[in-house]
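Submitted below is the structure of interest, expressed as structure tokens.
One protein chain is absent from this view; the other protein chains keep their places.
To keep things simple, chains are lettered A and B as they appear, and every chain counts its residues starting from 1.
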Amino acid sequence: MNFKLKIWRQKDAKSKGAFETYHVEGISPDTSFLEMMDILNNNLVHEGKEPVAFDHDCREGICGMCSMHINGHAHGPEQAVTTCQLYMRKFKDGATITIEPWRSAAFPVIKDLVVNRSAYDQILQAGGFISVRTNSVPDGNAIPIPKADADESMDAAACIGCGACAATCKNGSAMLFVAARVSSLAKLPQGRVEGARRAKAMVAKMDELGFGNCTNTGACQAECPKSISITHIARLNREFLSAKFKD
Amino acid sequence: MALKLDSKIPAGELSQKWSNHKAAIKVVSPANKRKLDIIIVGTGLGGASAAASLGELGYNVKVFCIQDSPRRAHSIAAQGGINAAKNYQNDNDSVYRLFYDTIKGGDYRAREANVYRLAEVSNLIIDQCVAQGVPFAREYGGLLANRSFGGAQVSRTFYARGQTGQQLLLGAYAALNKEIAAGSVKSYPRHEMLDIVIEDGEARGIIARNLVTGEIERHGAHAVVIATGGYGNVFFLSTNAMASNGSAAFQCYRKGAGFANPCFTQIHPTCIPVHGDQQSKLTLMSESLRNDGRIWVPKKIEDVKAIREGRKQPSDIAEGDRDYYLERRYPAFGNLVPRDVASRAAKERCDAGFGVNETGLAVFLDFKTAIERLGKDVIKQRYGNLFDMYKEITDVDPYEQPMQIFPAVHYTMGGIWVDYNLMTTIPGLYAIGEANFSDHGANRLGASALMQGLADGYFVLPYTIGDYLSHKIQAPKVSTDTPAFAEAEKGVKDKIAKLFAINGKQSVDDIHKRLGHIMWENVGMARTKESLEKAIVEIQALRKEFWSDLKLVGTADSFNVELEKALRLADFLELGELMARDALNREESCGGHFRVEHQTEEGEAKRDDEHFVYAAVWEYKGMDKEPEMTKEPLNFEFVHPAQRNYKD
Partner (left out) sequence: MSCFLCNSSLGKKLVMSVTGCCLVLFLLFHMSMNLVAIISPEGYNMICEFLGANWYALAGTVGLAVLVVLHFVYALILTLNNYRARGTQRYAVTVNEPGVEWASKNMLVLGVIVVLGLLLHLINFWSKMQLVEIMGGEGSTVGGYFISAHDGATLVAYTFSQWYYVVLYIIWLGALWLHLTHGIWSMFQTVGWANDTWYPRLKCISNIFATIIVLGFMAVVLVYFVYNLCGGCSACAGSL
């Protein structure tokens, strides 16, 4: 298969970027999107040009490192997969593919397709944890948890922190990411203890970092590689408002 | 000068060793902890849990990772689960049984005391993770659920769907975040350690490269912990993450730390087969699939041909014409034999010509029986995400047709030599998790890697490091303005300049692929004296090529992935040779290390307990010089090495 690639190139955070066009040929349909990028980069190195910088690591769809806005979709046109799990058989031979970095004020570009997502770390540092010390905890079976609650907590905990939600949202809102963490812990008795504090702290941090406001479009859940539902956002709203009204 | 290896294993009854040791080692008072700095390199389960626990204790911790966030370390990709001897299933599990299974699974090449300690703290890990909000799978009664894993006859594996590693890492990362927020831990993402700094024979800090700006930084501390995982990517294709590397560990080795059993590599039996030469990475299908999946190849070679040519579908093969070879060879454990055994059995069938894809390098993992017995819904609930992933990658629906699987490099049991305190041969330098060699012997059981990473990070290192640091309470803050730091920094800068100066023709990937090929063919699942000797010669030649014909683009003082890869490959090119040398030295078959010359008549691994009950610890002597090997004898006081039997 052959492809024409329009890729965003930007030297560093301060430089102005622009699209450049490349061609790749002889790509097997079983090749993954990132393997196609590897081939392009190897060609570029042989031509003495700088390869396209892009984030990637586990290539199993779990580390959340890969990003890329492909043909207008975060993680490409397939739903419920990360870029690393996208295969070239999903594209038409000869197609033009436009590849852009995440675009969000809170995710500044570092180089080419690589962006800085440390804002997500900062939100979690504001309260995305349960304050227990190592080795001062009860037995694992001391608190029974209804299976449905544990399952729902797991649904939310599947978030890989890739940033697709904020990158997709027309408002640059990180609500799905924040909601996933808050909701996951809110469904467990262990997490309820500091639930109010957590919701307030994480929302405050999210606002402070310049993320936008959720307008419930649902674009985030459509593009989320883990299909996390916006009903978790409702739970975040509930947690936050009930915490505020108790103040 | 040979290495001095003192394993510091405490005396006494096996079950009392760790308690006795904890009682005997020194502790540091809270007032003094505040004055002590610790550097942790790597934020996987080991690194993140250690950083969180040490920060909580009051030490000043700096934690480094190469990814953009600590949460992305490759521990996150572990699927199946984590073992613990809770005996929640009432199937007569116990700490001793977990210990015994682990040491037997490791083919009696691990230290008894370390493995027992691992089994002992395994229960604490589950409690800790539950308290952190890890959403483990639960039964309808609200209690924790378990599943079975290879190498065990009890059900002791705790899991969170197919994403156990992710959930455990998010737990440890949350604990780490708590400490970062509290100010006791400072995080340095997108930083790569490029050298370790040794002063007066003790670890004093690291030289790191800021991967965004390219700046070379000095960081000093009273102790350094290496938690950088394994070096499976020496094979180019492996289940490791693309950036997983052996460089941090290798710098320690280069600076004098002993490197133990480098040849012990785990080849995981259930990976998606290689599809072509454009592939960059192999995808693991969780071992948990072997709970319900049955592994087979056709009995008749005609059927194999028909399947390869597409004339027959696997589901067309009659039950009687299928060779469930694991169930046939190992009736007692069946499809749940340890990984090394399952991998070799698959290779044996494929070598005999029964491989079921075009390359002849695949066997079937079939869920037909399980779907008939339990229904599609149950299977979907248990393995849904794995099935989806398989379909996404291969375009084959595993609910309809069996999966194709083949072994792939997955884990390295070998690593930096550490004593019972997890300290390397360099005082003040520690290694935890997959980066060290200590707990898995020659083969690791499924669901034990997560256990080891968290055991080391949460429950072992925070105590044992105090024993060393208690001697440092008078020491001032480590100055990075010393000749040792200057020299190390210069070494790193020179190395980078040298790489840019080559200006040859081959890209990093070109050479890495060739290294991988040499390793897989000669130092892979079946090793011979000839293949290993050949590998050493070829790797040396390839290394020369690397240093004379590498093409590196970009600059040193910017975000440059090619440079990162080149630096890692430079170390892989030495590490590969070391692995071959170790494999050549070990004239026996054990666990993941299979020497063709040493097998039983039935083709099982044949250990040589008379000559090889030791850990081979290598000392660096220079890039093109032969390393020196020192033996750490393994004393089996409580279990008696026997040939592993998974038949009855």
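Assorted remarks:
By definition in this document, a residue touches a chain if its C-beta (ideal position, glycine included) is under 8 Å from a C-beta of that chain, and two chains touch if they have at least 3 such contacts.
Note that this is a predicted model, so its numbers are computed, not measured.
Across the entire complex, contacts from the unshown chain go to A. Residue A:R103 is the one among A:R103, A:R133 or A:R192 that touches the chain missing from this view.
Considering A:H73, A:K90, A:R133 or A:K147, the position touching the chain not shown turns out to be A:H73 (whole complex).
Of the candidate positions A:E35, A:E50, A:D112 or A:E239, contact with the unshown chain belongs to A:E239.
Looking at chain A, the residues touching the absent chain are 6, 17, 19, 69, 71-73, 79, 98, 100, 103-109, 168, 170-173, 203-204, 206-207, 210-219, 221-223, 229-231, 233-242, 244-245, 247.
Methods note: only the chains that are shown with their structure count from here on.
Each chain gets a centre from the mean of its Cα atoms; for chain A and chain B, those two points are 27 Å apart.
Across the interface of their complex, chain A is touched by residues 49, 52-53, 56, 67-74, 76-77, 86, 88, 124, 126-133, 135-144, 160-161, 163, 165-167, 170, 173-175, 177-178, 180-181, 187, 189, 212, 241-243, 275-276, 278-281, 283-284, 389, 392-395, 458-459, 462, 505, 507-510, 551, 553-554, 558-559, 561-562 of chain B. The part of chain A that touches chain B in the complex is made up of residues 11-12, 27-28, 30-32, 34-36, 38-39, 42, 44-46, 48-51, 53, 55-65, 81, 85, 87, 89, 110-111, 114, 116-118, 120-121, 124-135, 137-141, 143-147, 150-151, 153-154, 157-158, 160-161, 184-185, 187-188, 190-191.
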